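Got a structure for you, written out below as structure tokens; questions coming shortly.
All protein chains of the complex are present and in place, except for one that has been dropped.
Here is subunit A:
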Amino acid sequence: MYRTKFFDHVILLSGVFLMVGPLLVALMTSSHEAADIHRNGLSILPGGHFIETYETVLTKEGGFTGKITGLRMMMNSLILGLGFAAGKVLLSMLAAYALVYFRFRFATITFWMIFTTLLLPLEVRILPSYEVMNTLHLTNTYTGLIVPLLASATGTFYFRQFFKSIPDELLEAARIDGAGPFKFFIDVIVPLSKTMMAAIFIIMFVYGWNQYLWPTLMTTEEGFFTLVRGIKQILLVWVGSNIPDYNQAFALAILAMLPPVMIVMIFQRWFIKGLTESDK
């Protein structure tokens, strides 16, 4: 067996330092007062205003209209993240199911067409998407925020590969057992894909949570603002002699980081299982 040596620890520790260091600084800085931060810059020692800052951030009604709180923004982010992830999982599963199990004309071409859209970032189609949503009067709604982003080439691709690895005999056995396409999907495919679904869900949740450009475009009412946008909002007050609430910005950044980190940590086991092994 390989014995861990001193040098290995050095490498690992420096890795940890690189990854965690900035987060720690953000956390510590957020517990100082804004003026303090403005004067002394970042700090790695805790200040005395931890609870106050976070309380303010979460509950103080701020923003242009003075109606939006941190909690509200967190809620919005959660709705966006969860709706985004759940929708993507469902949609890409159904798409992959059709691609793998139904023989229709141009199935392969269709798949590759979907697949090539992987190469296109959201930004490429952001204007037409906005135009469509605007015409449908779906700006400033959760529907408008979530639905246009649901089609997922990545998800479809992963599920397609996964379904392809499920032995055909299972489908055949199910057909002989009298399960139609819908029953087979619900009774066999879904239970078998559980870990895969969890993995995709996590990836997509984090992706959705971190969306910035699309929510900025789609929502003008502050009631729909997400956390990620909120951070920017705080820094926007830098006019005249106002000092931006750096502490609050840092606090929001930390808060914005927590849910994805927690989800990944809690579901880590499933996540790895879903991406590496198949439960067949």
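The rule is simple: contacts are C-beta pairs under 8 Å (C-beta built on N, C-alpha and C of every residue); 3 or more make two chains touch, one makes a residue touch a chain; residues count from 1.
By definition in this document, contacts and distances are computed from a predicted model.
A chain of the complex is left out here; the name its UniProt entry carries, from "Biotin-independent malonate decarboxylase subunit beta", "Na(+)-translocating NADH-quinone reductase subunit E", "Diol dehydratase reactivase subunit alpha" or "sn-glycerol 3-phosphate transport system ATP-binding protein", is "sn-glycerol 3-phosphate transport system ATP-binding protein".
When the missing chain is restored to the complex, the residue among A:I44, A:L90 or A:A173 that touches it is A:A173. Counting the whole complex, the residues of subunit A in touch with the unshown chain are 167, 169-170, 172-179, 183, 187-188, 191-192, 279-280.
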